[in-house]
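Just one protein chain is left out here, and the rest sit where they should.
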Amino acid sequence: MDIRLLRPSDIPLIQHANLENLPENYFLKYYLYHALSWPQLSFVAVDVSRPPKTPYDYPKIVGYVLAKMEEEPADGVQHGHITSLSVMRTHRRLGIAEKLMRQSQLAMVETFGAHYVSLHVRVSNKAAIHLYRDTLGFKTEKTESKYYADGEDAYCMKLDLGFIREQLREEADAENDGADDEDAAAAGR
Amino acid sequence: MPQTLSTREANLFRTVIRYYEDKQYKRGLKAAEQILKRNPKHGDTMSMKALILNAQGKTEEAFALAKEALTIDMKSYICWHVYGILYRTNKNFDEAIKAYKFALKLEPDSHQIQRDLAVLQIQMRDYQGYIQSRLAMLKARPQLRQNWTALAIAYHLDGNLRQAENILTTYEKSVTTTPLRTDFENSEALLYKNTIIAEMGDIERALEHLETDCKNCLDRLAVMELRARYLAQLGRKQEAAKAYRALLDRNPEHPEYYKGLINSLGIPAVAEAAQKAVYDEVPGDFFRSTAKEYLTLMFDKGVPSTFANVKHLYSDASKKDILPALAREYLEELRGGSVARDQANGDSSKGEGAALYFLAQHYDYYLSRDLARAMEYVEKAIELDPKSVDFHMTRARIFKHQGEIARAAEAMDHARSLDTKDRYINSKAAKYQLRNNENEKALATMGLFTRAETVGGPLADLVDMQCVWFLTEDGEAWQRRGNLGLALKRYHTVFNIFDTWQEDQFDFHSFSLRKGQIRAYIDLIRWEDRLREHPFYFRAALNAVNLYLSMHDKPQNGTNGVEAGQANGEDAAERKKAAKKAKKEAQKAEREAAEKAAKQDPNKAGAQKGKDGEEAKKKDEDPNGVKLAATTDPLGDAMKFLWPLLQFSPRNIEGQFAGFEVFVRRKKYLLALRCLKAAVAIDRGHTRVLEQAARLRKVLDGAMDSLAPKVKGVIETELAEVPGA
Partner (left out) sequence: TTGDVEDEVQPTAKSAEDRKAAAALSKLDAHGDDETAPAREVDQEAVKNAMSALGDGAVKKEVKKAVKVDAADVNLLVDELELPKAKATELLKAHDGDAVKAMRAYLQPDF
């Protein structure tokens, strides 16, 4: 499996994966809007097992996370939002969705200073809820009634990204310490 | 003479513009009419009215009015600008550019016209024109960073990297305040400049620039990746290895980082097997024990995608043998009771079921295929867990590989019935129904997940949502059933979707500058330039070309092509039935469309249409492709599909073969020869190359005298080099 940043050229097959897996579909342009507004936040999982059949084969996308920053956050707090996440049925339960999410969350903090990330999930989608709540630590904020076109409700979930900010701070500190040590060593010579 | 407006009317004219911009077309029209009542020859108002009419989908009326406005007021930049916008929205970009240029001549300071022109120029990849426009825009507003960036982009895309870098540097130098660390536009502009330096091949300088100017850039992953790459390119192996290790810490699932690490560790590139071993982290004998541990864990947990996760190892023959052996071992241990496991209790997809399922997939996989055994294993698994969607799905696939299309479709539909909330299995069921030529049933299956409220039903929704795979498979099934009209219709729809995708970049020419995400924008432009190399395009287009070829060879005498073909018994009956049905469907669709049009306010097209939403959806005059199939020039029609195939996928031999067939029938012998030569370059020994070469020689023997002498000369020399000719 290859997990990497989304590229514009991946989009037709991301759209394909979305159409195959989920009832919420979007025009290609909506994917472009994500890829060109926050290119750091969306990731794909690529099946690397099949040899290309023609020189023009595109990498087969078996999972993706399409993410964004909220443009005008109602609460005034910079935060990310997961627009769409899916993994092909043939590749489920391998931890792909989790890995995609973690890459995206890290970039949200690093690049855009996100404080938290939010998402919507169908109240009936047990597997997804398990991933968000139990694996990733999301909390349910509220229920949005009839959020989906077919009338199903959505849980609005949130994850505080403070732990990533903390982690980045520690890394930066460690680096600075290292640099200080080097400076000290240089000075002491 | 153009009329002048009173103050009150001039104010009203401004509201017309505002209404138009707010998409309040009825109000806008009303206000325009009010002005025109007193000033029927006011060109600008006429133009604005035309613009609104155009937005409402009344294209012809709009053009007529805009032309009239121009004849009245040739000196009005508004009239010319509107004329350009009309052309633009109707996708005649060349004419639009001309009109904008006229408008700009009359009103050189109009920022809006200049911008509209610039956007069209980059859309058309007129780099020289774009450079001129961006330069003018920069001169008008040099305080805006995006104007500098835009000019740099113009030079960059035109291939003038040095000038692109200069422009960016000039701006940096002219800024007097230090940018904030969180200034995203600044951060991205620095990285953009860095990639330009690297593109020039000056890696040393790129690295230096990265480590100083870009040190604090907000796109941390990009900085890390670029740094690792530059270090590797410069042969600074130890540092590169360290950089790749840091990347692997961050994301251990990206094989390129492993490759980078391995190369910097100095493991010889020739030892590819060793590389693979490191990449798979299971060298030599160690593989067996690691794999055993892994499979045991996955089987115990009942992870259905286990096989999908290890099949990439099958390119290694020994691993291909070890893995199924381990699965069998697991089963024996279970049966022998040598290992006690309670995980499987109550869930038969775990333990034994999972191992059986693994073996079924193993024998179904193309590198280790034994379909009879695959079927045996999957049926045993199903016995254990008759409700498993995955087991039944694999059973269907095995049928498909056995060539049992009908049973495959049935089995997949059964799998679907076991989990009706999962769209994946639903899509697969529909796909298998299409393979079994059950178009109507497949559409009904798809309809379980499409939007119930979409006018026009599931098909309209799938077209709206650009569901290329369904349209292609549906077309292929219609083609097999002999309904050429519907087949062509689907292929044309796919063609149009690619047009839309190409046009989708339009808004980003200015949007990306506002957002400041320049590298992503450059990626987009370069991808759009080769958009139609996509296999999605290739497949539908090749189908269309081949279908047009067969239509040429066997001219149709009935509508929809369904009455042609061999008239042997059942086949003919089936075709007749299909023809009748298609006719009925066409009538029904027409009725529905008429009803829909009657009910619909032109301002109220689907909201999810985005910016085009306000434009009334044009009525489909040929929903069943009857007109497409009735063409008298199938080879001419094939050309629109064929040119992009040859241009964007020249190394795909199937496209060259199809091109040869079309050109040879159209007696374009030079072009046929060009395809043939391309095919030779791809695969000289291909039987079809030899066959086509012999055929071309034969055709030409009879036609040489009718050719222009220069053409004849070219063919004689060039054909001599083709094997078999």
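Just so it is clear, A and B label the chains in written order, and each chain counts residues from 1 on its own.
By our rule, a residue touches a chain if its C-beta (ideal position, glycine included) is under 8 Å from a C-beta of that chain, and two chains touch if they have at least 3 such contacts.
This one's a predicted model, so the numbers in the text were calculated from it and none came from an experiment.
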Which of B:T170, B:Q238 or B:S289 contacts the chain that the document leaves out: B:T170
Thinking of the whole complex, not just what is shown, which of B:G260, B:G302, B:P324 or B:P650 touches the missing chain? B:P650
If I consider the whole complex, including the chain that's not displayed, which of B:K37, B:R335 or B:K710 touches that chain? B:K710
For chain A, residues in touch with the removed chain: 24, 26-27, 29-30, 33, 71, 83, 120, 144, 146-149, 154
For chain B, enumerate the residues touching the unshown chain of the complex. 21, 23-27, 30, 111-112, 115, 128, 131-132, 135, 138-139, 142-146, 160, 167, 170-171, 173-177, 179, 451, 453, 506-508, 510-511, 513-514, 601, 603-611, 613, 650-651, 668, 670-671, 673-674, 677-678, 681, 708, 710-711, 713-714, 717-718
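Quick note on the criterion: only the chains that are shown with their structure count from here on.
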Inter-centroid spacing, chain B versus chain A (mean Cα positions, whole Å): 22
Complex interface listing, chain A residues touching chain B: 1-5, 7-9, 12, 15-16, 19-23, 25-29, 32, 35-40, 45, 47-49, 51, 54-58, 62, 88-94, 99, 103, 106-107, 110-113, 124, 149-150
Chain A-touching residues of chain B, taken from the complex the two chains share: 182, 184, 218-222, 250-251, 253-256, 301, 303-305, 308-309, 311-312, 314-315, 389-390, 393, 421-425, 427, 449, 451-453, 465-469, 500-501, 504-505, 507-508, 511-512, 515, 517, 519-521, 523-524, 527-528, 533-536, 538, 610, 648-649, 651-652
